[in-house]
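Since the structure comes first, as structure tokens, the remarks are kept for the end.
Every protein chain except one is present and positioned as in the full complex.
For clarity, chains are labelled A, B and C in written order, and residue numbers in each chain start from 1.
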Amino acid sequence: MVEVRDLTVSYKVKGGTLNAVDGVSLAVRKGETVTVVGESGSGKTTLGMVVLRLINPTSGQVFFKGEDITRLGEGELKRFRGRMQLIPQDPYSSMNPRLRVGEIVSEPLLGREDREKVKEALNSVGLDWAVVDRYPHELSGGQRQRALIARALVSDPEFLVLDEPTSNLDVSIQAQILNLLLDLQSSRNLTYLFITHNMAVAKYVSDRVAVMYRGRLVEIGDAKEVMSNPLHPYTKALFDAVPEGDFRAKLRELEVRDEGRQKGCRYSDRCKFVRDQCRLREPDLLKVKENHEVACILY
Amino acid sequence: MSLYRNVRRDKTLMAGLVILVVIVGLTVISATDLRLLTSYSPYSLNFSASNLPPSAKHIFGTDQEGRDVFTRVLAALPVDILTPFIIVVASVLLGGLVGVVAGYLAGLVDEFLMRITDLFLAFPGILLALAITEILGQSHVSLRLLYSEVALIVVGWPVYARLARGQVLQVKNMPYVTLAKVSGLSRTQILRRHVLPHLLPLLLVYSTLDMGAVILNYSVLAFFGLGAPPPTPELGRMVYDGLSALPQNWWSSLFPALIITIIAVSFSLMGDGLRDALDPRMGERYARA
Amino acid sequence: MNTWRFVVKRAAESFLVILAALVLVFYLANVAAPNPASVWAGPDASPEQIQVVTELYHLDSPWYVQLYYYLGNFFTGKWGISPLYQTPVISLIEEYLPVTLELAVIALVLKLLLEIPLGVISSLRPGGKTDNGIRLVYTVTRSFPPFMVALVLLLALSYYLHLLPSAYYVSPTLALREPQFGFDIGGHIYHVWLIDNMPILNALLVGDYGAFLSALVHVILPALALALFGFGGIVRLIRNSMLDVLNSDFVKTARAKGLRERVVIVRHALRNSLLPTITIASIIFAGLMQGSLVVETIFNYYGIGYLVAQSLLNFDTPTLIASTVIVTVIVVLSNLVADILYTVADPRVRESL
Partner (left out) sequence: MPVLEVKDLWVSYTRGGIRAYALRGINMSLERREVMGVVGESGSGKSTLGHAVAGLLPPNSIVERGSITLEGKDLTKMRDLFRVRGTGVFVIFQDPMTSLNPIMKVKDQLAEALQVREERESLPSPFIRWSRRRSLDNRTEREFLEALTRVRFRSPQEVLEKYPHQLSGGERQKVMIAMAYILRPKVLVADEPTTSLDVITQAQVMKMLLSLREEQGTAILLISHDVMLVSKLSDRMMVMYGGMVMEEGSSEELTKSPLHPYTKGLQASVPTQFKGEGRVKQIPGYPPNIFSMPQGCPFHPRCEMAMEVCRKVTPQESRRGEHNVSCHLYG
């Protein structure tokens, strides 16, 4: 459905360039959810934006249904707009406060007035038709996020990028939205690229999980496999930080290391299992099982 | 709508509006037929009645040439209101256009336009306007009003360019614009739907506030005799002319100055009120405490 | 290190702006003007005078040659000859400008002393009685025309109450002093050159307290009128940035630490709120320089504003042009200083250079 090959996005920063995304290859198959997990600054959001062609990659390619859309101009991209949609992180700033909900939801229709479409979309996210005349500030956070999902659905997309869609919501609302997203996926056969830093959410929504660390894909595989048998030391650290089991004991064990910049593996300075070879070169993704790849010299 | 309610609740806005309606009313009557308001002529000299203090017959007194100050104030209103209005409208259009283009196209165009804007902003505005009017208007006294308008537009537009650019840049980075892009809205559609609706109220508020400032600037030009050529009465010029009769005849410069103040204050009140009415965030600013 | 690079860069930029401003003024006076010769010679010039001026300023050459001479003249201090005073413009500026600079600085200090505390007071209880009162006052005073304040002060304090003198006056004794004055510190004599026409500063340096007092008394009214012109802009700015800062988390942290409210307000809130004021300091200063036009005219205070007013009323364009350019230069430089101060005051900006 969607594929990126050897994607790199670099920014100019003071004293050099920073690769927000660094040589990432990833494919999302039709109807599945691939979740990208990682800390802030890991490049997961940038990756999502590149896939939607909102940010231009420095190098590498982006494919949508087999077509190379990396170099397409805004005019040619028109064909793809609407077939890919975005569910944003912050339901507050993602709605123009001067527009009514109806106008916001129908925006992807590009001016074609289609009451039925809007009605159906609102219906499918569990919102009442009455909201179309409301302004965003009259809605709660959960209602807004529902409206934004309806907005994305109205253009009949096949592929959605979900950029931390529940991180600004209350826990009870998060459950509602996650269930809604799963239902919509199965009823409409949607393909998701789900971006999150919340491991519990990742576990609940993913078919496959991709772990990013500072722009680099360090581990990828089937959700169950990766989550129950994490291989990369960073992935392990991520899971160790989740409040589960005897968390207080885990915290006592926790080592605190500042990160610096080193040659070789970029996780080497924080890694518990670091060896001399780690400093030599950046490891590539290696297939350890049919459904599990990891970029670490330990394997 | 809530805007209407806000307007009614806002005392400053109401006060500004009321004064302004009275002044605009007087201006319109004065422009159509001054004799409806006063029995004196603003032009004819009458030295037997010079330097009369304010009284029931001459509520603002008379000047050194014996003209009724109140009548001259009324006669001055059309020029003193219309000229700043033209200046502000032209500045908004010019500056707004430059700002939107710069903010929207970004890159080199932005860099170039903003350098020019900065250059004009670097000038002390009034002084440049005075110089422009004086140099251009020297040999064409009859065109002086036009030149003074041009001069004040020259110094007035850059602020709007900055304002518009800033607002465009701010809205451009809002997540809802990103969403619009994903949905395939074109640049012009995004501009129309998302950018302009935020920009226009801002420009309205700012230009209302600016009306007050431009009235003051124009009055300074007139003060130095660079406004409309005589015999057209002008409030700023009347202030200057009255100075030579100080301190005995204080009324012929103080009253025109007072009228300018009232007009400028009413615009300022209205601008402030409009801002509060249009910007709910400002309202919160008071509520938070 | 970085800061110095920034200073050099900003200085170079300022120079370019001044250059561009010069070109713009040149275009105005020598190209756009309907009759450039009368711009430089004055409207009442005889044909012979016009002839002299045309040669002097190369007005019959192509514009780029004129521009070359214009810029060359400007940087060598040849700013033309005033048809009104019949003296080189530069000597007029030398005489009048210091008076205004002194006046403007005093007015600036007065303005800040009046407005900053009001802004702080207003922000402490937003929406309260004091705040509403202050806001009402500045909404009105902000739109006072410059002559309004001057007129009222003049009429009330000088003519009616006879408290203060109405016009400029310098103690004659001051002019008789040596223009150069030395301090003896640790056996070494440090020389201080008096700047002509800064009566207050000079009187202080010379130690002539009679003259100082006299000059001070004369400066009060114009300085007050100037300080009150546009009164409220800073109050508003301080109030609004105080409100933002007072609601910010770091002020909450400062309170949570157990600091006294006075310390929280002054050390944390006010210091941070003053940052935006620095950025507009040059705008305030430019406003004062411009306000001096009207204020000096009304008080007959012999500064550059008075000079400009005279040149306007008498079509003395060379003086007008030179004054405009020199005030522009001062404003651009004050902007430069403000920018540098801002980077010194705000570590975040310093870092991002």
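Everything that follows uses one rule, which is that contacts are C-beta pairs under 8 Å (C-beta built on N, C-alpha and C of every residue); 3 or more make two chains touch, one makes a residue touch a chain.
Given the structure is predicted, the values throughout are model-derived calculations rather than measurements.
Engineer: If the hidden chain were put back, which of C:Leu164, C:Leu275 or C:Val337 would touch it?
Structural biologist: Once the missing chain is taken into account, the touching residue is C:Leu275.
Engineer: Please pick, from A:Leu238, A:Cys265 or A:Cys278, the residue that touches the omitted chain in the full complex.
Structural biologist: A:Leu238
Engineer: Among A:Thr17, A:Ser59, A:Ser140 or A:Asn189, which one is in touch with the chain left out?
Structural biologist: With A:Thr17, A:Ser59, A:Ser140 or A:Asn189 as choices, the missing chain is touched by A:Ser140.
Engineer: Which residue numbers on chain A touch the omitted chain?
Structural biologist: The list for chain A reads 33, 39-40, 140-143, 170-176, 178-179, 182, 197-201, 203-207, 223-224, 227, 237-238, 240-244, 247-248, 250-252, 254, 256, 258.
Engineer: What is the set of chain C residues that contact the non-displayed chain in the whole complex?
Structural biologist: Touching the chain left out of view, chain C contributes residues 125, 248-250, 252-261, 263, 268, 271-272, 275, 345-348, 351.
The rule we apply is simple: only the chains that are shown with their structure count from here on.
Engineer: On a CA-centroid basis, which chain has its centre farthest from chain C's?
Structural biologist: The most remote chain is A.
Engineer: Two chains share more C-beta contact pairs than any other pair here; which two are they?
Structural biologist: B-C
Engineer: Averaging only over C-alpha atoms, locate the centres of chain A and chain C and give their separation in whole Å.
Structural biologist: 55
Engineer: Based only on mean CA positions, could you tell me how far chain A sits from chain B in angstrom?
Structural biologist: About 51 Å, centre to centre.
Engineer: Provide the list of chain C residues touching at least two other chains, using ranges where the numbers run on.
Structural biologist: Touching at least two other chains: none.
Engineer: Which chain B residues sit where two or more other chains touch them?
Structural biologist: As it turns out, chain B has no residue touching two or more other chains.
Engineer: Going by the contact rule set out above, which residues of chain B touch chain A in the complex?
Structural biologist: Listed in rising order, the residues of chain B that touch chain A are 174-176, 178-187, 189, 193-194, 197-198.
Engineer: Within the complex, which stretch of chain A touches chain B?
Structural biologist: 52, 54, 74, 77-78, 81-82, 84-86, 88-90, 93-96, 98-99, 104, 107-108, 110-111, 148, 151, 155
Engineer: Which residues of chain C touch chain B once you look at their complex with the stated criterion?
Structural biologist: Contact set of chain C toward chain B: 17, 20-21, 24-25, 28-29, 32-35, 38-39, 43, 125-128, 139-140, 142-148, 151-152, 154-155, 158-159, 240, 243, 247, 286, 289-290, 293-294, 297-298, 308-309, 312-313, 315, 317, 320-321, 323-324, 327-328, 331-332, 335.
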